[in-house]
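One structure is given below, encoded as structure tokens.
Shown here: the complex without one of its protein chains, the others still in place.
The first chain written gets the first letter, and so on, giving A, B, C and D; residue counts start at 1 in each chain.
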Amino acid sequence: MSRYILKRLVMLIPVLIGVTFMVYFILSLSPGDTAAIIAGEGADAQTIEAVRKDLGLDKPVIVQYGKYMWNLLHGDMGVSYSTKRPVFTTIMSSFPNTAKLAFWSILVAVAIALPIGIISATRQYSAVDNVGMVAALLGVATPNFWLGLMLIIVFSLNLGILPSGGMSGWKSYIMPAITLGTGDAALICRMTRSSMLEVIRQDYIRTARAKGVPEKTVIRKHALKNALIPVVTVIGLQFGSLLGGATLTETVFAWPGVGRLVVDSIKSKDAPMVLGCIVMLTITFSVINLIVDLLYAYIDPRIKAQYKKK
Amino acid sequence: MATTNNSAAQAGTATKKRGQFKETWRRLKKNRMAMIGLTVVVFLVLISIFADVLFDYDTVVIKQNTQIRLQGPSAEHWLGTDEFGRDILARLVHGSRVSLSVGVVAVSISLVLGGSLGAAAGFYGGTIDNVIMRFMDILLAVPSLLLSITIVSALGPSIINLMLAIAISSLPGYARIVRASVLTVKDQEFVEAAKCIGANNFEIILSHIIPNCMAPIIVQVSLKVASAILSTSGLSFLGLGVKAPTPEWGAMLSGGRAYLRNAPHLTIFPGIAIIITILSLNLLGDGLRDALDPKLKK
Amino acid sequence: MAENKKDLILDIKDLVIHYETDDGTVEAVNGLDIQLEYGKTLGLVGETGSGKTTTALSILRLVPDPPGVIKNGSITLDGKDILNLPQKDLESIRGNLVSMIFQDPMTSLNPVLTVGEQIAEVIGLHENISEKEAADKAGQMLEVVGIPKERYGEYPHQFSGGMKQRVVIAMALACNPKLLIADEPTTALDVTIQAQVLETMKELREKFGSAMIMITHDLGIIAEVCDEVSVVYAGQIVEHGTLEDVFERTLHPYTEGLFGSLPNIEERRHRLQPIPGLMPDPTDLPKGCCFAPRCKYCTEACTKARPEMKWVSDTHYVRCSRYDEPGFKIERSVQ
Amino acid sequence: MSDTILEVKHLKKYFNTPKGTLHAVDDVSFTLERGKTLGIVGESGCGKSTTGRAILRLIEPTAGEVIFNGEDITKKNKEQMRLLRREMQLIFQDPYASLDPRKTVSEIIGEPLKLQKLIPDAKKRAERVHELMEVVGLADRLINTYPHELDGGRRQRIGIARALAMEPKLIICDEPVSALDVSIQAQILNLMQDLQEQMGLTYIFITHDLSVVNHFANDIAVMYLGQLIEKAPSVTLFDNPVHPYTKALLSAIPVPSLRKKRQRVMLKGEISSPINPKPGCRFAVRCPYATDRCRTEEPKLVEIEKDHFVACHLTEK
Partner (left out) sequence: GGGGNETTAAAGGDTGSAAAGGDAAASGSGEVGKTDITFAMGADIVTLDPAGQQDTTTSVIIKHVYSTLLDISDEGELVPDLAESYELVNDTDFVFKLREDAVWSDGTPVTANDVKFTFDRAKNMPKTKSNTSKVKEVVVDNEHQVTIKLTEPYAPFKSIVANSNLSIVQEAAVTAAGEAYGDADNAVGSGPFTVKEWVPNDHYTLEKNANYWGEEPITTSITCRVIPEGSARAIALETGEVDLVWNVDPTDCSNIEANSDVKLLSQPSSSIEYLGMNVTKEHFKDQKVRQAINYAIDKQALVDTIVEGRGTVANSYINNTIPGWTDEVEAYPYDPEKAKELMAEAGYPDGFSCQLWVNGDVRTRSAQMVQAQLAEIGITVDISTMEWGAFLDALNAGEHEMFILGWSNGTFDADGSTYQLFHSSNHGATGNRAFMTDATVDELIMKAAQENDNEKRMEYYKELQIYLHDLSPWCPFYYKNDNVGVRADLQGFKLHKGASHYLGNCHYAK
């Protein structure tokens, strides 16, 4: 098993190289002179040149990239072009916030999605199923930032029971987590439903019933665990994308997370910052995928056996 | 008795030619939710086709009239007017064109690109598979919205770039789906049978594998068009949307957010338009999934 | 025989089950009767789709609903009226009074639970004992079917097909059921393994004294393990009798066809005599005898009305309108 | 000797799996005469299908020669192979999986004609498809139906028609009837038998059902774990099985008769894994008569009487 984990972690290296290269390349494509942006409005040509030299932007892209990677391999993510602060500390101050939010959002999503998905599946084509599915779909269909703003108006402004934004105490988690959670809930819900439908058609469910296992236990003990495997994948993927893709929600709720950081950095062409974020996200994303895969093994002994062999 | 039987079947042959379609359609028809979805989608497509007939672009859609700005729904302007006094309904109608075409084009691009990559990976396996899928892993490692943002800010905001960005960021999804379905189809005996009667790889992919991978792809497409529309609105929120004054739902939605409290209709109507579209595409997609998957037959 | 009701474990009368689907109503079971005595083994043979599994499921009231609907008939199991039993009582009967073995051992076991747990579960459900005792007993059951109890904690994927099927048998027999229903229990297995499993089943059945319904399409298996045979065609029993009745005094043309279809080990390269045509579409059964369209003895009258059940002897009945016509004779010659 | 259509020499097919090398087919040799039927029997996973596929080069054999009509086809290039495919065809076990669900009956049967450019003209091709359908007993009205609308028996007839389209000399039938009901099975077996008589076809008939091969084949080869352990004319094999495994196999068949009960030779255990097999007789672990020699030394296939080959140390007295 540990060999398997090690192998997966080693596989991460080429992905990291690929990702950083791709992002570096795209960023260098983008219009706008980085030096001019850093130098700021009103800087003269001389200043811009000075900044350019200072940051090493006068060298060819590939050299810059090489230098970046070299430093990265030595554990140095560099300093932000725009704030001069070390990239790593900046990311570390916002990444945990995003992670916390992502965690609660997924929790909300799962708490909503699993019961609805299961009930929908066990009563396929019933009214409960239809209502549940349409509700779930509404979750996917509603643009995040819109829902966020609506929630703020209702719960902060009109009812005054929740803080409109920022990250202070458990109350401030509620609305962002719901905003993010509902979208994911929809996906998880649908996945749970279809996976559950698939599983309850299986012979072993019929066997369990034939053994006299009460219906509730059949669902809980026999069906759910089997149905969870694809659901766990979706949860893992969603969690991964929450870590990087919560930009809109973070903006609406003034959440000091990495999503805003990375978008701001993209816009200001702050390459070290963008790359730092991307590297960080890639690593966590891969680690989450790994955890998901290990979870599979925990859920499904057949998969565990496969990992052991590899 | 035998003869009557025969002639009855003979009469049926002409229609049976398109059995697969008919079968799917027959099953789809029974799914009320999916039919609602389909109706709405067809309606939207019609609206976007006939947008110019309904509202003139130059004189109604982009023409400003600040005297009547931010008016609520009225007989004259069914859905009210926006911050420049433009008719929101007219903009929504024309916006359906942009939103739908962004969705459709983005999805087509990534379907064709991602699909061929995935098909190649799945069919040939080995090194080709490895190279392609590792490349997809790289794309997949970056959250798709971030990737779109990076690409749009690199290429500059415009409809085409928006489509490209969304297309590229959803490449890996298609590659994976197509690859997976190719893999399942590839090992079916009928592919071996084709090989056995002397079909080459190209013929096999074209006439056996692709048609049999269509079901999951069709489903994916209908769902992805929806998420492309959503992504567009997200990018508009970040100021990376289509060029003004082109009406686009996402841009309308995020542009109206400054007026959320005083003139909520600016955001509510585009919001509803997006929700309805995505909802119906999803209903249709889910319905297609059920209709195309004989296992789910009741 | 049929009147002698008091020692029947199972009494199914005029059972009608339909599947109401979008594509039409599948008439899966159409007036089927089964009487089975305690401790006896009944074989059910018939073609694919003839309604064997549906009948078996209905005994446990496990016919999927929707789309399955039990239209008519009664099922009395050990004196209990199954069709009108409350859900809770049903659950206490399943796995206990009656248990079922399904065709495919590969899919009948839950892949994420250990085999031991799965056997212990049924024991725990029906016997008022502690978890520990249930586990012990499950271990014993494993030994009984010839699997070392050390393998209690292993998962189904670690077992071969034959062993899995034996686990399923252990599970089915764990609570000493009075009736065991085996739905094609060896179809998925290789011949040598099938022989092993059948052997195990035979031994155990003798040991536990359960009655059994053996569903199969393999007449060889019937000959080997059953006391009585019912031949099912289109949801009806067309011929029923003891082994000798059906094998040696075949009365129904369909039964004859079945035998004619079998390649004979003793007689090489003779031409087989298959039944022509196919089973009728279950959503559109003919008005008359369901076998009429394929029957070489078919007459005008056969296509008009469903034939009645006719007792030939105490143990043997047939559903064919022509059987008692003077001069009518099945061609099958018993070797 | 001139009548030999196929000669397989030391055919091997190994698969590389994560667990090790899987010896799916391990040194199988036999010859087959024109117009005859060779039955290959054995338990699941013993390499029957792999043998069939390797002969057709649907999978590349690891080693060995396949001499078809005097030519070693393992040395042919793609284009030559394509032409050779006209001569040798395959009928599959699973009539559901082996037909493309998106194609109509006529498309499926017409496809080989089109691909091999035998009948480029669409109209003539349609006529030929008609003929073929008639040959296999498919009603004309089915011409435009899709496979999923048909039952297993008819589907298998389509598979047969497709194989016949190119008028092959050799047809490898990979369990063509095991998915079918007995009554349908009998229909198909009769059909295949008729076709063989009419067209002088040569069959390799793969099955696990001994009663079927007995009915059908001239010679029977028994495989165990990738190896051929006994081969003899069917009569000989049934009357006088020599290898302990063959005996067990024969005795395990349930006989649908009340009078002729066989004496059971019960085997213990199950077929073991073909991955990195240990030296020695592969059947030794299950063999009631196994000796130390069996466990260490691999027996060779020897001809103990005319046309009767056995690989067992116990026969070499």
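Everything that follows uses one rule, which is that a contact is a pair of C-beta atoms (placed from the backbone, for glycine too) under 8 Å apart; a residue touches a chain by one contact, two chains touch by 3 or more.
Just so we're clear, the structure is a prediction, and the values are computed from it rather than from any experiment.
*Asks:* Of the chains you can see, which ones touch the chain that is left out?
*Replies:* Taken over the complete structure, the missing chain's partners among displayed chains are A, B.
*Asks:* May I ask which residue of A:Arg193, A:Arg206, A:His222 or A:Arg260 touches the chain that does not appear here?
*Replies:* Of the listed residues, the one touching the omitted chain is A:Arg260.
*Asks:* Going by the contact rule already stated, which one of A:Ala136, A:Ile152, A:Ile188 or A:Val274 would touch the omitted chain in the full complex?
*Replies:* A:Ile152
*Asks:* Out of A:Gly78, A:Gly117, A:Gly165 or A:Pro301, which touches the unshown chain?
*Replies:* Candidates A:Gly78, A:Gly117, A:Gly165 or A:Pro301; residue touching the omitted chain: A:Gly165.
*Asks:* Which residue, B:Thr24, B:Ser153, B:Gln188 or B:Asn212, contacts the hidden chain when the whole complex is considered?
*Replies:* Touching the chain that is not displayed is residue B:Ser153.
*Asks:* On subunit B, what residues meet the omitted chain?
*Replies:* Per the touch rule, subunit B residues meeting the hidden chain are 62-64, 66, 69, 83-84, 153, 156-157, 239, 243-245, 255, 257-262.
*Asks:* Which subunit A residues would touch the chain omitted from the figure, given the whole complex?
*Replies:* 30-34, 36-48, 50-51, 79, 82-85, 90, 93-94, 97, 149, 152-153, 156-157, 160, 163-167, 251-254, 256-257, 260-261, 267-269
Rule of thumb we're sticking to: only the chains that are shown with their structure count from here on.
*Asks:* In whole angstrom, how far does the Cα centroid of subunit C sit from the Cα centroid of subunit D?
*Replies:* About 32 Å, centre to centre.
*Asks:* At least two other chains touched by the same residue of subunit A: list those residues.
*Replies:* none
*Asks:* Check each residue of subunit C and list the ones that touch at least two other chains.
*Replies:* Residue numbers touching two or more other chains: none in subunit C.
*Asks:* What residues of subunit D sit close enough to touch subunit B in their complex?
*Replies:* The touching residues are 53, 56, 58, 78, 82-83, 85-86, 89-90, 92-94, 97-102, 104, 111-112, 115-116, 139-146, 148-149, 159, 162, 165-166.
*Asks:* Provide the residue numbers of subunit B that touch subunit A in the complex, in ascending order.
*Replies:* 33, 134-135, 137-139, 141-146, 149-151, 153-156, 226-227, 230, 233-234, 237-238, 250, 253-254, 257, 260-261, 267, 271, 274-279, 282-283, 286, 289, 295-296, 298
*Asks:* Mind pulling up the subunit C residues that touch subunit A in the complex?
*Replies:* 60, 62, 87, 90-96, 99-100, 102, 104, 107-113, 121-122, 125-126, 155, 157-158, 168, 171
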